[in-house]
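Only a single protein chain was left out; the remaining protein chains are all shown in position.
Naming follows writing order (A and B), and every chain is counted from residue 1.
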Amino acid sequence: MTAPSRATDRVLTVAAASTSLVALVMALAVAPPDAVQGQAQRLMYVHVPAAWLAYACFATVLVASVAYLLTRDLRWDRRAQAAGELGVGMTALAIALGSIWGRPVWGTWWVWDPRLVTTVVLLLVYAGYLSVRGLSDDRGTGARRAAAVGILGFVNVPIVHFSVVWWRTLHQPATVLSPDQTVLDGQMATALLLAVVAFTLAGWLVVRRRVRALALLDHEPEILDSEPVRPLVVTAQAQP
Amino acid sequence: MSPAAQVFAVARREFDVERAGREVTVTTAPYIAAFVVLAGLAFGPAPSELARTAAGTVWLAVLVAAVTVGHSVAGVEIAEQSWDLLRGSVDPGPLFVGKLLAVWAALGLAWLLVSALVAVLFAAPPPGSAVWAGVFGTLGLASLSTALGVLVATGTRRRGLLAALILPAGLPALLAGTQLTTPDVPALPWAVMMALYAAVLLTVSWAVFPALLEE
Partner (left out) sequence: MSHGATAVSEQVGSDAAPAAQAQPAVLELSGVSRLHAGRPVWAPVDLRVAAGALCIVTGDNGSGKTTLLRLAAGLLRPSTGSRSCTGRALYVRAGAGLRGVQTVAAAVAGTAGLVGRRPAAAAALTRLGLDGFAPRRVGTLSAGERVRVTLAAVLAAEPSLLCLDEPTGVLDERGVEDLLAVLRQLRAAGCAVLLATHQPAAVLAGADAHLHLSGGRVGRHDPVSA
């Protein structure tokens, strides 16, 4: 690890930790409980940032996958993998928290809301994306397949979303309001913003560290790092 | 040899092999026929319930057919060790299009079979807009099946992943196909969405296909 990347890590750690602390105090102590939903609404301060971070991760997977296919540089593949792993975890967290939040508020664990359906499809697509890496023993082959799925999966997301939106409006519209359609109180908005910043910084740090761990696994044998061995020359030439 | 001639040669080889062995027909047709009969048992026998679930049954069946057909794109070639010779003989683009044409034809026939079975067994004749879904929905799914079928078959493990990859990505085809097959639903927005879905998946599958062929 080079010195600048250690320094960046340290700055990120301090920034993420301090923002998290402030966000935690804001979310639990300063921001008022929701007038309608009560204390359960405080789940928003984790649910929304988790969902935001998941989407940011999947966008990173798309960019890194395209970059990998264009450059064939495994560094891009490692970024895609690290972001994909964090994204899947954050999506699962967002869905689980949303479900726990929805139970007391909506009286049900699940509604067929377009955002929810799209998020679940994202979870399935990117779980598949991570599984594809295990299809082959060859590192480059796995990377190329994963990149293809990373691109195919992401471009499909808007179509998935709109098809569920139209499907939903065709039948009776959702009877419950989606959480962020409520107007947020100033302190709530500040707490939420801080939580989003804290998640983003922490996510960035996690991805950076994971990329380095993956790089160690990928460490290529010395034969490729060192001065190249003078190759054996064989020439086959037909004699007239 | 021009790309079009290569596409024709690949497609012709696919049809010749299918005529000789009936691999796809034998694996897909009984499977989706059983699917429709079992769906009728699960949702019926009340005629109103059957009529309500008919369109969804058609597209669920086409979606699962996309999985079985996807296994035949490269899986059988690799099992018979004919994949290397095929890849060496044809460029990636024509190989994709030739294979895609065969998969599209298979899915189109599967859609026809399912539609006919559902129309009779569920007593629910589809509206005219169902044909649009039959053409473009099967094209979008065929693109997915072709690209992902090659992706999974050229691996050494986890062949069962194909279903896990195709089904979530097939969601728009399922929804748009179901709406276009349901009578009295405004067809235009769904027809646009289905065509868009097919165009996007076709383009992206074609673009990533050469990377999938590399080993």
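Rule of thumb we're sticking to: contacts are C-beta pairs under 8 Å (C-beta built on N, C-alpha and C of every residue); 3 or more make two chains touch, one makes a residue touch a chain.
Just so it is clear, the model here is predicted, and its values are computed rather than measured.
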item	value
Among B:45, B:88 or B:128, residue touching the chain not depicted	B:88
Interface with the unshown chain - residue positions in chain A	137-140, 220-221, 223-224, 228-240
Residues from chain B at the interface with the omitted partner, ascending	1, 5-6, 9-10, 12-13, 16-17, 20-21, 23, 77, 80-82, 84-90, 214-215
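In this text, only the chains that are shown with their structure count from here on.
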item	value
Euclidean distance of C-alpha centroids - chain A vs chain B, Å	30
Chain A-touching residues of chain B, taken from the complex the two chains share	144, 147-148, 151-152, 154-158, 161, 164-165, 167-169, 171-172, 175-176, 179, 185, 189-190, 193, 196-197, 200-201, 204-205, 207-208, 211-212, 214-215
In the complex, chain A residues that touch chain B	69, 121, 124-125, 127-128, 131-132, 134-138, 140-141, 144-145, 147-149, 151-153, 155-156, 159-160, 162-164, 166-167, 170
